[in-house]
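Quick one: the structure is below, and I'll ask about it shortly.
Removed: one protein chain of the complex. Kept in place: all other protein chains.
Now for subunit A:
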Amino acid sequence: MQRRGSQELQGPRREQAYTRVNKFSQFFVSKLGGVGLYSGRLILKYIRTDKVRLRRSSNVKTKRGRHRKKAPDQTATPTAVGPPLGEYNAVDKPLMLHGRIKVKTTLEQQEAKRKERERKLQLYVSATQAAFNKPIAGFNGAAYEILTRPRRNRSKFLMVGTYPDSQLRKGGQLDKEALEITAQILALNPDFASLWNLRREVFLALGSDRSDEEMRSLYLSELSFLQNCLRVNPKSYGTWYHRCWIMKHMPEPDWARELTLCNQFLEIDERNFHCWGYRRFVAQSFHVPPSDELEYTSDLITKNFSNYSSWHYRSKLLPQIHPDPQHLGRATEKVLLSELELVQNAFFTDPNDQSAWFYHRWLLGRADLPLSIRCISVDVAGSWISITFSQPVLVGVQK
């Protein structure tokens, strides 16, 4: 499959892409039969990766295009990773999202949501069904499945259930088409772990007989797809892990780009622990100096000191950067004192903030205790002595 790499579309090509997307959207909407343009766009949003092609029957007519949000500043930042990070869609959050305020919906909104879900479900189930039927009935394409499937039969498909490993794998169809079908399903439900596995199998299978250049373009395309998925659902374990896997397997991974991606996602949600976890993986792989990471947490804390994730990270970084002379996993006294000052500023400003207090307690417990004997007890009857030291000591038998 042709890929344009990860560079941004600019100028007339960008306009072209917009036009293509609009046409595509209209095509999609008209085929769905009278769905509002909004719904069409929404569905499109989920399947807009340039890898996802919708086909009609065996005719290899492809409608492709990149959906871009209007972000004029993006053209000015050539280092930006992939498509611009717009606000991700709040229309259909996953079922359980922690830490987000739920706004009471009106009846009208509820009805709109119900309809929206019905559409999504149809797309989801049909795409899954298409994946299973591929080797048997010939690939008809997910959208085509939706368009052609008589309504009364749809519930039957729901009863059938989903069998990701049965057809695609048994039929030996570990190819790019498998990537396309699973992309459609994963874009709707990134927690469908077996499908991420299937994609990894495809990558391993393709890797054996494709040129390095072709593989690299496939891997880049995967990263771009993953970024779209993360934007819709930034808290999916499966999506983040798949990104790790891709980065570990692709030739010449661009780690700097990944660090930028982490910055962007943490700007949207500074407490996203999935992204923090990925950041640590990137920092380790890219050999980012811990002092750079410390500086990053300082920046975040300056913006908002009740950033527990940043304080936590500091507790890990400081002992690495300034290890204590006894190597007890602590930081030096001087550093601890300057941290104390920093954290005091935080809770003087807002004494109700928990983050600062937890960190404060940790700092106070870090002070170096001089090595001394705290307690000796002797049991004459049992013939033993017990000694308690102020620090862990290595006890050995002298020969």
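Keep this in mind: contacts are C-beta pairs under 8 Å (C-beta built on N, C-alpha and C of every residue); 3 or more make two chains touch, one makes a residue touch a chain; residues count from 1.
One rule holds in what follows: contacts and distances are computed from a predicted model.
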Of the listed "Postreplication repair E3 ubiquitin-protein ligase RAD18", "S-adenosyl-L-methionine-dependent methyltransferase", "Protein RIC1 homolog" or "Geranylgeranyl transferase type-2 subunit beta", the name UniProt assigns to the chain that isn't shown is "Geranylgeranyl transferase type-2 subunit beta"
Quick one: which of A:191, A:214 or A:324 touches the chain that's been left out? A:191
Which residue among A:241, A:255 or A:286 touches the omitted chain? A:241
By the contact criterion defined above, which parts of subunit A meet the unshown chain? Give residue numbers in ascending order. 93, 95-102, 104, 117-118, 120-121, 124-125, 155, 158-159, 161-166, 188-189, 191-194, 196-197, 200, 237, 241, 244-245, 271, 273, 276-277, 280, 303-309, 312-313, 315-316, 346, 349-350, 352-355, 358-359, 361-362
